[in-house]
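Removed from the display is one protein chain of the complex; every other protein chain stays in position.
Right after this comes chain A.
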Amino acid sequence: MYENGFQDSGVEDNAGTRPATANSEQRRVSRLSEAMNDALAPPANVIIRDSAAIFRNSGLNTPSPYDTPSSMDGALEVHDQYFAQKDSSSRPVTRPSTAPFDATRDRYGFRKKTQYVSVAQYEAWNGPYTEYLTRRRKKWVILLKESGLITDRPTRFPPKSVKVKRFVRKGIPPDWRGEAWFYYAGGPSMIAKQPGVYTELLRQASMGEVTETDNEIIERDLNRTFPDNIKFKPDRPPDSGRDSQIPEPETPLLQSLRRVLHAFSIYNPKIGYCQSLNFLAGLLLLFMNEEKSFWMLNIITRVYLPGTHEVNLEGANVDLGVLMTSIKESMPSVWTKIAGELDGSTIDPSKSMRLPPITLCTTAWFMSCFIGTLPIETVLRVWDSFFYEGSKTLFRIALTIFKLGEQEIKAVNDPMEIFQVVQTIPRRMLDCNVVLETCFKKFANLSQGTIEQRREERRRGYADERARANGEPVVVRRKGTVFTRRKERKVDR
């Protein structure tokens, strides 16, 4: 049922206006990688310039694996100490984390029941969805076989094509998901070009090179990451009292999370540790090993969402501005409801750099890539397309949330109520097929190119603001002429 409904719906490829050929797809990807400063190696079928360079030069402390003659053994030894030391004397015996979990948990170890979704609602959806997964998996097996790829724990996937994109949009099989994300996001070439970096970073972390500030917040946030997932926080043994003073042992996944966040913070001094990275890394770790999670975290924060997690959060503000413009354009009646300032005035995102307060509610959407906003299965389905197609997926999904909530939003009269409504709508979006279907039906025309162009405009806006704040002369911009743009660049430097 699901499948047919989904299959026959005009997803982007068949939607008429924009026939995506392999060629246009390729163009998109290369445009994407250009827009991203060639930052990362994109997928297999694209020629890569020296995409690893940006990583190598990323920070003052960024290690080069080439000039550190640390033997593999040595590194591992330190790594072990590091492990042990954080772990204190009582090395936990963590129960094996093999699915399936007990009936209260979903297939990934999360509690089925949330504040917004009851177990009954979950089960009603999960029954047919499980069948859907089985059907999709069979199709994926055929797809991989046709491409001459192994289907037992595959690490390689078919090259990008219209067909594969459609498959990804309908969901990657859960047990293949991690490898597929990694593959399509350009992970393999990243790791190939940076051998040993992760291990070296762990060595540095063990030498205390994580800043005190970062370390402190990371430590606090470890236990605050997916407390509702059994792999992060096991069920307490029934005999332990409510107020048992014995600290709970750390799970292996939690220890991995610490190491990934440590390594990342050293490797990315401009970001360090930013709350929300714990969620991103945590979810990655449920699907792939530590080292791959580390690289994926880099890819997310530098390629897909540049600047979003940096200290001034400019990238996050840029993207929120882009989202606001896109809403105004595609859903004017929603826009009138959400554009209000707290004092009743309205903001025009095309004229002002100020963001309306509704963006306070949507900041987490981008920073956490919808973790904590959408139900987990929906998040995973979004991530499937996100890693395959680029950051436009996040914008399209954000628009979809407003679209699916349109009636509710329009019904709001109290201007403060809007915040609660917008906050709550996505949390109930359990039916991921509906979300994804709506997304590609309604918003497939929002291209990565448009997003990159709007991002660039917003970035220039902030650069102007900074220049003005520094008392530097700012050329009054007549929309986007080459002349003024050049001047602004100069001002910015």
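Keep in mind that, in the parts below, a contact is a pair of C-beta atoms (placed from the backbone, for glycine too) under 8 Å apart; a residue touches a chain by one contact, two chains touch by 3 or more; residues count from 1.
The criterion applied here is as follows: contacts and distances are computed from a predicted model.
Undergrad: Looking at UniProt, which of "Dynactin subunit 4", "Actin-related protein 6", "Vacuolar -targeting 12" or "Translation machinery-associated protein 22" names the chain we cannot see?
TA: This omitted chain is identified in its UniProt record as "Vacuolar -targeting 12".
Undergrad: Thinking of the whole complex, not just what is shown, which of A:104, A:134, A:289 or A:420 touches the missing chain?
TA: In the full complex, the listed residue that touches the missing chain is A:420.
Undergrad: In the whole complex, not just what's shown, which of A:221, A:290, A:437 or A:457 touches the removed chain?
TA: A:221
Undergrad: Of the residues A:289, A:312, A:346 or A:445, which one touches the chain left out of the display?
TA: The single option touching the absent chain is A:312.
Undergrad: Check each of A:174, A:269, A:372 or A:449 against the chain that is not shown and name the one that touches it.
TA: Result: among the candidates, A:372 touches the missing chain.
Undergrad: Could you list which residues of chain A touch the chain missing from the display?
TA: Contacting residues on chain A, toward the hidden partner: 213, 217, 220-221, 223-227, 233, 274-276, 278-279, 311-313, 342-344, 355, 357, 360-364, 367-368, 372, 414-416, 419-420, 423.
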